[in-house]
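Omission of a single protein chain aside, the complex is shown with its protein chains in their original locations.
Right, chain A next:
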Amino acid sequence: MPITENKGLLVFFYVIIALFSAVCLIPFILAVSGSLSTESRIAAEGYSFWPRGFTLETYQFLFGSKAKEIIQAYSVSVIVTVLGTVSAVLVTTAYAYVISVKSFRYRNVLSFFAYFTMLFSGGTLPWFLLSTKYYHLSDTLAGLFVPYLLSVFLMFLMTNYFRSIPHEIVESAQIDGAGHMRIFISIMLPLGRVGLVTISLFYALQFWNDFFLPLMLVSDQGLYTIQFLMYNMMANIQFLASGNAAQIGGIPVAPPLETAKMAMTCLTVLPIAILYPFLQRFFVKGIVVGSVKG
């Protein structure tokens, strides 16, 4: 069904989309190129799309003298992401299941109880004081994921998935004498697995990218996440400059500050970039379901 007239407009459309896609990619090319450049040429000539004096020195520096900090921050991020995602998904799906049970008399109460927190919030300040003084979450691993265990948006998204499961299946299980715990674990979770995967991914992304919780609650460097380490590198050059001078080929040289930022950027984006092609469709599905009835 080709429209013969206005071929020009169509070509124009292809060009626009291609250009916008290029704009979305270019910053990453800049980062990769920066990380492979030599520090001296970046300092002299600035960043560019093509590595200035192709070298792996920066990565050698990072994995040499900063390996401990980076591996530690990476591990904290991985642990927080895994632990946070698993527990958040359990808390969220359980709550979502309860408000999707049609016969439960308080389901609307619980639904509003969650919904109200989207309307009104006490703000960061009381949250911060409670978390630090009363819950003692400062400088604890729990502080990096417990506050995010229930995203109301994802909970309602999960409720939608549960509601799309045919009620007859639940009813027949009830007639067979299955309790809610049983129905939740052996029927709803397996049948709602698309929703389960979707909200898991949203949670994982949130935990991996989170900056707010370490900013508020962490001062101990042993609990820095990769994002927080990255921020401290950007905001405070001292981190890279401090400690042992870089040793490249046994000769001490000035640490590559500029290229190290770009290398850290690449290292932080890498896991997302690797997983992205496989996971993207779940996010798309989640966004569409969530926006139709969120």
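We adopt the following convention: a contact is a pair of C-beta atoms (placed from the backbone, for glycine too) under 8 Å apart; a residue touches a chain by one contact, two chains touch by 3 or more; residues count from 1.
As a working rule, contacts and distances are computed from a predicted model.
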Choices "Spore maturation protein B", "KipI antagonist", "Sugar ABC transporter permease" or "sulfate adenylyltransferase" - which one is the UniProt name of the chain not shown: "Sugar ABC transporter permease"
Residue among A:L36, A:M155 or A:I199 that touches the chain left out of view: A:M155
Sole residue of A:L56, A:I71 or A:M181 that reaches the chain not shown, by the stated touch rule: A:M181
Footprint left on chain A by the chain that the document does not show: 1, 3, 5-6, 9-10, 13-14, 16-18, 20-21, 23-25, 27-28, 30-31, 34, 42-43, 46-49, 90-92, 94-95, 97-99, 101-105, 107-108, 110, 112-115, 117, 119-131, 133-135, 146-147, 149-150, 155, 171, 174-175, 179-181, 184, 205, 208-212, 215-216, 227, 230-231, 234-235, 258, 261-262, 264-265, 268-269, 272, 276-277, 280, 283-284, 287-288, 291-292
